[in-house]
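What follows is a single structure, and I will ask about it in a moment.
Left out: one protein chain. Kept in place: all the others.
Chain nomenclature is as follows: A, B, C, D and E, assigned in order of appearance, with residue numbering initiated at 1 for each chain independently.
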Amino acid sequence: MILADIYQLWSSAWPAGLTMLGLGSGFAVVLLIASIKLKVEIDPKIEQIHGALPNVDCGACGFAGCGQYAKAVSENPEFLGKCAPGGPETASKIALILNLQISDSGPPERPIVHCRANTADKTLYGKYKGIESCTAANSLANVQACKFGCLGFGDCTRACQFDALEMVDGLATVNYEKCTGCGACSRACPRNLIEMVPFAHEHMMTVACSNKETGKTARSMCKVGCIGCGLCAKKADTFSIEENLAHLDYKKYQPTEDTETAINKCPTCVIIYVGKSAPPPRQPAKKTAAAKT
Amino acid sequence: MDTLNILLVGFISIVIVNNLVFTKFLGICPYLGVSGRIDMAFGMGMAVTFVVTLSGTLTWLIDHLILMKMGLEVTRYVCFILVIAGAVQLVEMYIRKFFPSLYESFGIFLPLITTNCAILGLCLFINLWGIDNLLEAVVLSFGAGIGFTMAICIMAGIRENLNMADVPESLKGAPITLITAGLLTLAFMGFAGMIR
Amino acid sequence: MSKIRYFIKQSWLLILSSFCFGLLLAIANAAWYPRILQNEKEKLNKLIVGLVSDANDFQIVIEDVNIPGERGKIIKTDIYKVRNAEGKTAGFAFVGIGSGFADKIKLVITIDSKCEKFLGFDVLSSNETPGFGDKIKEKEFRTQFKGIVAGNLEIIKAGEAKNGKVMAISGATVSSESVVKIFNIYIDKITQKIQEAGLD
Amino acid sequence: MKLETKGRFSFRGGVHPPESKSLTDEIPIQPGPAVKEVGIMLSQHIGAVCQPLVRKGNMVQAGQKIGDSDAFVSAPVHSPITGKVKEIALRSHAIIGRSKAIIIEAYDYNPTKRSYCKIDDDFDENNYSAEKICDSVRQAGIVGMGGAGFPTRVKIEPNPRLPKDTLIINGCECEPYITCDYRLMLEYTRQIIAGVKLARKASGCSRTFICIEDNKPKAIEAMNEAVESFGGGIQVVPIKTKYPQGGERQLISALLKRYVPTGGIPPMIGVVVLNVATAAAIAEAVVADLPLTHRVVTVTGEGVARPGNFYVPIGTSVAELIQFSGGLKEDAVRVILGGPMMGIAIADLTKPITKTVGAIIALTEKQIGGAKFAGRQTPCLRCGRCLEVCPENLNPTKIAHAVKHNLLDVAENNYINACIECGSCSYVCPANIEVSGHIRTGKMLLARQKKKIPD
Amino acid sequence: MRNTENEMEETRFENITVAPAPHISRPVWTYQVMTDVIIGLVPAMAFAGYYFRIHALILIGTCVISCIVTEWICNLILKRPNSLGDFSAVVTGIILALSLPPGLPVWAAVIGSAFSIAVGKMVFGGLGSNIFNPAMAGRAFLAASFGMMMTSWTVPATINPAMPEISAVNKIDARTQATPLAWSKMAIKRKEPADVVNEQLKAMLMGEVGGCLGETSAIALLIGGLYLLIRKTINFHIPLAVLTSTFVFAGVVYLINPQAYIQPHAHLLSGGMLLCTFFIATDPVTAPLTRRGMWIFGAGVGTITMLIRVVGGYPEGVMYSILLMNAVTPLIDRLCRRTPAGGKPSV
Partner (left out) sequence: MTTKTTEGPILGQTFIAGLWRENPVFRLLLGMCPTLAVTAAVKPALTMGLSVIFVLVCSNIVVSLMRNLLKPHLRILMFTLTISTFVTIADLFLRAFQPVMSERLGPYVPLIIVNCIIICRAEACASKNGLVVSIVDAVGMGIGFTLALCVLAGVRELLSTGMIFEAKVMPAWFVPWAAMSMPVGAFITLGLLLGLVNKLTKGKS
């Protein structure tokens, strides 16, 4: 009985099975031939590299997106390590794909905002009533007295794809925990206040000011600005004064007692620590007094 | 004259009156996904048009010459999709090999098309409407592609404008695209009943 | 020879599975197809029973009647004979197709055994706009066709519905007209065929 | 022949802001304040910045060259007064923020309305060779006084690649409030004509037009008279009153129906455009050998007590000039260098004026308009008014909104760089959108982007 | 507070502000533009009130109020500043009301207004961001939802003093009158002469025919349109293009068969054509920006309207043609991109 049933089923089913068999093998033949005859050599490496990239298309590498960068690195390994958000991890992955040794590219770069004036510290000339953008405000001369300092409209915070920059009381403040060092902020700042600095240490010392005015003018413009007095340069030789402004040589920088003295001696407290778990900046005496009243 | 009339009416009907996207909900994924920029949208539209014409014709042939003759309607879906998938893959390989520049501009859409309902949907609708004339099947398939291209290009145009609008944050992207699509179908109801 | 072997090596899975899947399909089909046919028949049956009150069974009496449709197309249809419990002819039924507002409309139309009066119609499938055209499915509209003289019908929007006149659904004249058009396209040829075949 | 003072020439687009010139147009040019100190910016022009030629503590003479540069596109600066160099320090600059300036302490400066250099009736420009004219112009540090400050010598010097045939003197003064050019045309008519002739000689142009908007019939008349008696081959053309008629691209298209190519400059179609003040300066430089050290500045607006036109040394601070004209009124809320349509609002009034500053305007909230002042905006209606008024035939709203949403490529595709920043679009916008402000921002962002991308 | 202890004190002024140029602006604001449109609509509203009495009042009031309330609620939900001050919601409300049949129940008008503002406008970001004309989007939604109610036309009170009572359920009965376009459509279908319509021309001018609140009186709409043109609130391109294309299309079919098709000027005067021409097609937000674009847009509106009227499924096509052209407006704008006065820059 069962056999008969099976036979019946089979007899009604075989044409379908066979047709499908025919169709299947037909396509198999065609596609096999096609896959051999029409083979195009594409570099699987590029795809692999693309896969290894963070795919945020931030442009930190200087190319228009991760895809372009992947192509560029595969052709020219010189570009290795340009992807800041990916960091050394990605670089080594790419190096592995390309069978390369990565050269030691030094400490990672992180942005430093060269200004430390909050809203209350700055002298303003007039109220700005224009477009809420630093670029727009910067094109109007002297919204705030200091032509060098942070305008506080947040072009940099908008440029950061990683939410690592915040406007804190009128001053761009980097969250070094989130920052990937892509440098987008530094490119966005119309006043070139944000410098990408190799962070050899967990936190770095810096002169958080860009004001090149003479001391007296600088003081009239900002409570916390560098007045170019030169005390720091006297205390530690990693400091130098150029155009009324103190500079720190980051390459030479080592936390020593000298630098510690310099930071403590600075009359406007414009030398501060930045970076992960940086100690809070010293507050100028006047400022704390002013804050109380 | 009659055939020409039928073909013309069929073509207009499938391009605007019975547009696959607006009235039959076909090909919505690429319609939402690839309509961000007009050039991309147009590329996708062209790719769909090409493939849908090809597969509409092929499946009609297979359906009428093999399946219906042999009473194998049960394997219809399998055969249709095999034809489509195979054809797409073949075309992709071919274009990639011989027309690299063309491939750069619209070949990247081809793999996506296998999973585009518009293609299989059209083949099924051609069967459902009982189209018994090869020429008509070809024209309808082509028209379906053109209709899709039109829909996706209109959407892309709108979305390019929406980039510069203050769309509320949570509605940005797919939600506003869907709502726009809804209003578009409302607008296209204007053509309903135009061709009977 | 090696080519074939290479081919088999590359493609055996596809070939094998297409064969297996083919069988699977065929088996499923064999198992369920009768039921599917049954379903279709039942649906028709149910509709006809709803239209011809004393219908008991029905069968196809004339196959493939050629109806000249729109734009010179030929539509094929079958004529069913409906019998009551006593085995007498209660009427005839056929399936009519025509374009509606949105898509094709498919109707079952019944006519009495003398081909004098329509016994009514029901909608097999339609895709009319909900709230508008799909009101052709509703009783108010359909009852108008019950007992109406089998001949050319006319749709009107106002006035009295009698003598072959049917009141359109307000706001869906197009769909109403489509229904009437289907009646009008089919009726001559169907009565002619029935009379030719001498069935009643 | 009756004098035609109705302008027939015009361009497409433009706006008609209230002219507000009656505050100062009847007031003759007066000597400015007795300044104690001037700040001479080392960058008062387009092109290379000058290097100081003096040091702190040096004594300088009026007219002495105190800054220069070797670059071709540049112009030297001179001290307008006799005095001592107090320091070389940063001062507010309207465009670049802070810039180096030479601060000179005046040594007994006595303001005068300088008697204009005598132009005799038998003045003949052929007494001066083209080279001599160009040289004098350069030595005198003359730059365009119409606003942009492009070194005039570069403009008028013959260039074999781009031969010039038409010289247009721009006396339109289309911006509201400003009257410095107008007064100049009334009071220094002959000097201007002489300057025009010299410029024509230097540049080798065959046709010369002096274009004046038809809302200044007196200037047209005066110029016409002077031309008839004195200036052969010069034509005075009344032009329709409309802002920005004075923009050189608009002026050329209105007058000659020729269009300066987008992104191009007038010499590409053989045209030179000079401001009337520039022409006057040329005459001074060539005939009297005087450098460009003073200029006429209109101090006006409802926010100043005694508006007027003043002849002042370059380097005078804005505050001093305002003080001199009675000081700011209580309700003055904005101080503008230049006209209200294109001028730059400043807040640091210690800023010294430069060669290109023709007006200082103080406005009260009423003139600015309540909604505008408060910055109340509604969304863009796409009403298209900005498109209609744009003299460059752009799509301002599209560009502005692209910039606002950071779609710089869209902005570029809509020709953002063709915008002349005339501000007509912002002026008409019923939604009060800072259309031209966004566009300017976009231009800067694009420029930055271009600079940063390695290629 | 500011630092006041330095030498700059004497030259700083407390109330000085800085902003980008220009520092003056033409004193015409958005709300004034919208007010103009409202004024332009007054004649149409007055005629509507005359012919449909209390119905007109109720409908216009309902639509305006519910549009305003919806916008207010949407702003609350989306946490946006109040935007009622620009009056665009009022315009939307009035235009929606004028495009509704007089006997529409109040609740339906509320749904339509809410859809107009919420889905037609606010989800896109409010004034200026919407792609489709909100009023037409709302009307289309109503037409799709409550088709019966949207196609039954009350007879003007001047013909039938016993206006139907306001009721929740709209009864379709002998008191409704076919609109001229419904006659026309029937004539086309039946291939009968359309004389009824041609005879009604005078009534159409005055508005003594069935139809939506605001589409009945051609004169009122013309007056309003003229006002807007004179005030330069709208410019003439779109209206002219719409009227011309309609006239040409209608003229051609009329010449082909003067029996079945109504006269071209009857097409111009009937239905929502004039309302559309002067008030709806000209909505700046949803129309192209460039002049060339406006010509194309207007011609498209006219042609599609006529296409729907003559061969389409509905007697009236204005609403759909507006929505369809709204949809392609971005493409039109792209097509008609302006070139700078100095030509395209050579790169």
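Note that in this section contacts are C-beta pairs under 8 Å (C-beta built on N, C-alpha and C of every residue); 3 or more make two chains touch, one makes a residue touch a chain.
As the structure is a computational prediction, the values presented were derived from the model and not from experiment.
Engineer: When the whole complex is taken into account, which chains on show are touched by the absent chain?
Structural biologist: Result for the missing chain's touching partners among shown chains: A, B, C, E.
Engineer: Which candidate, B:L7, B:I66, B:M150 or B:L171, sits in contact with the chain we can't see?
Structural biologist: B:L171
Engineer: Using the touch definition up top, pick the residue from C:A28, C:I60, C:A85 or C:A197 that touches the left-out chain.
Structural biologist: Residue touching the absent chain, from the options given: C:A28.
Engineer: What residue numbers in subunit C mark contact with the hidden partner chain?
Structural biologist: The list for subunit C reads 10-11, 13-14, 17-18, 21, 24-25, 28-29, 32-33, 35-36, 39-40, 43, 125, 129-132.
Engineer: List the residues of subunit B that touch the chain left out of this view.
Structural biologist: Where subunit B meets the chain not shown: residues 22-29, 32-33, 74-78, 80-82, 84-86, 89, 111, 114-117, 119-121, 124-125, 128, 168-171, 174-179, 181-183, 185-186, 189.
Engineer: For subunit E, enumerate the residues touching the unshown chain of the complex.
Structural biologist: Listed in rising order, the touching residues are 107-108, 111, 119, 123, 141, 144-147, 168.
Criterion: only the chains that are shown with their structure count from here on.
Engineer: Among all chains, whose Cα centre is located farthest from the one for subunit B?
Structural biologist: So the chain farthest away from subunit B turns out to be D.
Engineer: Could you tell me which chain's Cα centre is nearest to the average position of every protein Cα atom shown?
Structural biologist: E
Engineer: With chain centres taken as the means of their Cα atoms, state the distance from subunit B to subunit E in Å.
Structural biologist: 34
Engineer: With chain centres defined as C-alpha means, what is the inter-centre distance between subunit A and subunit C in Å?
Structural biologist: 69
Engineer: Could you work out how far the Cα centre of subunit C sits from that of subunit E, in whole Å?
Structural biologist: 44
Engineer: For subunit A, write out the residues touching at least two other chains, lowest number first.
Structural biologist: 15-16, 19-20, 23-24, 27, 124-126, 129-131, 136, 139-140, 142-143, 145, in rising order.
Engineer: Can you list the residues of subunit D that touch 2 or more other chains?
Structural biologist: 344-348, 373, 375, 379, 398, 434, 437, 440
Engineer: Throw together a list of every chain pair that touches.
Structural biologist: Once each pair is checked, the touching ones are A-B, A-C, A-D, A-E, B-C, B-D, B-E, C-E, D-E.
Engineer: Can you tell me which positions in subunit A touch subunit D when the two form their complex?
Structural biologist: 62, 124-126, 129-131, 133, 135-136, 138-143, 145, 147, 158, 187, 190, 212-214, 217
Engineer: If you look only at subunit C, which of its residues touch subunit B in the complex?
Structural biologist: It comes out as residues 21-22, 25-26, 28-29, 33, 71-73, 99-104, 129, 174, 178.
Engineer: Applying the document's contact rule, which stretches of subunit E touch subunit C when the two form their complex?
Structural biologist: Within the complex, subunit E contacts subunit C at residues 144-148, 151-152, 172, 186, 189, 313.
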